[in-house]
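What follows is one structure encoded as structure tokens, with my remarks underneath.
Removed: one protein chain of the complex. Kept in place: all other protein chains.
Each chain gets a letter, A and B, in the order it is written, and its residues are counted from 1.
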Amino acid sequence: MTILSSYLTLAAVLFCVGLYGVLTKRNAIIVLLSVELMLNAVNLNLIAFSKYGVNPSLAGQIFTLFTITVAAAEAAVGVAILVVLYRSRATVNVDEFDELRR
Amino acid sequence: MFNFNIEFTGEFVAFFLLAVCAIVGAVLAINFTKVVHMALSLAFTFISLAGLYVLLGAEFVAFVQVLLYVGAITILMIFGIMMTKHDGEGQEPARPLLETLAAIGCLCLFGILFYGIRSAEFPAEAASLPADNTLEIGKLLFTQYAIPFELVSVLLTVAFIGAVALAKREEDPQ
């Protein structure tokens, strides 16, 4: 068991926990946070690969930076949308939004 | 096939502790009932991850992680929590089918990933990355990755402007 496998396993655990949170949590903000957790798991993978991968290079870290940036943008827009939704529906429970059915 | 004969180097001990912290933070975040607690325990996970980044020799990314995730995103979420009401927590009807299926799906996925990780072959040796990696990242960002970098900054700007525009309270006609 190399050290890389340990990092990857940890990332997989975090990813699955985040995924479970996305799938089961009602509160939209927690869902967003779970998404962030999943993204972080991916970031961990990227950085681990940038050191222990087949072609180690700084590209992994740079990619992580971009991911973090995009995650920040996503979080900002997500929270903004949530606030607007809350204003119109007075709730942030995901299971009360079923607009996709209409 | 599982050979756990890893020598207890300092790096491994550090990794082990940080990993436990990250997983505990994530699991707690899932299990808490209060939203603020969840957000805070996730922040804990993020800090643990930043520690892992340092361990992996990516100090700059670790700083960015702390700044952005712990400093910006978590705080943003907490603001979001504060701006919305969360009275109905705790007495929500359970969704056993959904939760069971989600748990099974996640476990299966983890199993597959774990199987993939175990059966993949990686080079045993760690590469020697430049020690001053912040400098190197800076060079790369402004040379090789200049265009993606600019695009990402545009994206970030647009996103923030959009977020402000969305969240701004509608002007009262009167």
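As a convention for this text, a residue touches a chain if its C-beta (ideal position, glycine included) is under 8 Å from a C-beta of that chain, and two chains touch if they have at least 3 such contacts.
Quick note on the criterion: contacts and distances are computed from a predicted model.
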Query - Per UniProt, the name of the complex member that is left out, chosen from "NADH:ubiquinone oxidoreductase subunit L", "Ferredoxin", "DNA-binding response regulator" or "ABC transporter permease" - result: "NADH:ubiquinone oxidoreductase subunit L"
Query raised in the report: Which of B:L52, B:C106 or B:A163 touches the chain that is not shown?
Result: B:C106
Query raised in the report: Where does subunit A touch the missing chain, residue by residue?
Result: 19, 22-24, 31, 94-95, 97-102
Query - In subunit B, positions touching the absent partner - result: 98, 101-102, 105-106, 108-109, 112, 115
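By definition in this document, only the chains that are shown with their structure count from here on.
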**Report entry** Touching residues (chain side subunit A, partner subunit B) in the complex
**Finding:** 1-10, 12-21, 23-27, 29-30, 32-34, 36-37, 40, 43-44, 47-48, 50-54, 56, 58-59, 61-62, 64-66, 68-77, 79-84, 86-87, 90-93, 95
Report summary line: subunit B contacts subunit A in the complex at 2-4, 6, 11-12, 15, 19, 22-23, 26-27, 29-30, 35, 38-39, 42, 45-46, 49, 52-53, 56-58, 60-61, 64-65, 68-69, 72-74, 76-77, 79-81, 83-86, 88-89, 92, 95, 98-99, 102-103, 105-107, 109-110, 113-114, 117-118, 120, 122-124, 126-127, 129-130, 133, 136-137, 140-141, 145, 148-149, 152-153, 155-156, 158-160, 162-164, 166-167, 169
